[in-house]
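Note that one protein chain is taken out, while the other chains of the complex remain in position.
Here is chain A:
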Amino acid sequence: MLGYILRRILAVIPVMLLVAVFVFLLLRLTPGDPAAIIAGDMATPAQLERIREAMGLNQPLHIQFVTWLGQLLRGDLGVSLISNTPVASMIADRIGPTFAIAILTILMSVAMAVPMGVLAAWKHRSGADYAVMTFSVLGFSVPVFVIGYIFILIFSLKLGWFPVQGYTPISRGLGAFLSNAFLPALTLSTIYIALIARMTRANMLEVLGEDYIRTARAKGAPERTVLFRHALKNAAVPILTVIGTGFALLIGGVVVTETVFNIPGIGRLTVDAILARDYPVIQAMILLTSFLYVLVNLLIDLSYSFFDPRIRY
């Protein structure tokens, strides 16, 4: 097991190297002069030369790559072309809100979706099952900004329970954080509740047809024990995969929700960078999200064996 973890961690290196090569080439292989792309249409030759000098663009490609990689490894992600601040500190400022809301979203989704899915499977083809399935279809098909504005309308404007927009870091108290973060997390949850509930239901239905469920009932186990001790753990692996992928997606930033609720997160940083052609920021964001993806997938894979002892590495 330990050897496997080590191997998997080592395997992250080539993957990330590949991503780095891709990110590096992204700018260099774009047709035209990178300096011109960065500087925009109105740049003077002197400005172009300054940019080339600053980015080392007048050196051979492999030297550029090694230099760039060296900087990356020292945590130097470059400097934003627009604001002239280090990219690393820009991301550091923005990742907190995104991370906090992602975790809250996943917690809320799992807390609601798993019981819903279990109930739907247990009461297969009943009113409860149809209600859960209907909710799943709705949650999946209504666009997230529509849901967001509906929630704002109901909970903020009509009922006045939550502020309309904004973000308060968790360091200023859980209550303050939740009052700002609850609605965005709830908005984001709808799609994950839909997804996870469906996944839970499908896998529970399959597991509930297994022989060992009949054995559990033949032992005189009450339904609660049958469902949660015997069935759910067996159905866990695919559900876990969906949860993990969902979390990785959330970390990548959720532009629409951040815009609707005016949250200073990574999603908006990325979009702003793309619109402004702020290449160092774009590169850093691609690297960061890929790394988080690889990391989350690694954690999911490692957690499988906790739920299913038949999975051995």
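Please note the rule applied: a contact is a pair of C-beta atoms (placed from the backbone, for glycine too) under 8 Å apart; a residue touches a chain by one contact, two chains touch by 3 or more; residues count from 1.
Everything that follows uses one rule, which is that contacts and distances are computed from a predicted model.
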Undisplayed chain, where the name is taken from the UniProt record, one of "PH adaption potassium efflux system PhaE subunit", "ABC transporter ATP-binding protein", "Fumarate reductase flavoprotein subunit" or "Dehydrogenase": "ABC transporter ATP-binding protein"
Among A:22, A:291 or A:307, residue touching the chain not depicted: A:307
Hidden partner chain, touching residue among A:52, A:94 or A:230: A:230
Chain A residues that touch the omitted chain in the full complex: 210-212, 214-222, 225, 229-230, 233-234, 307-310
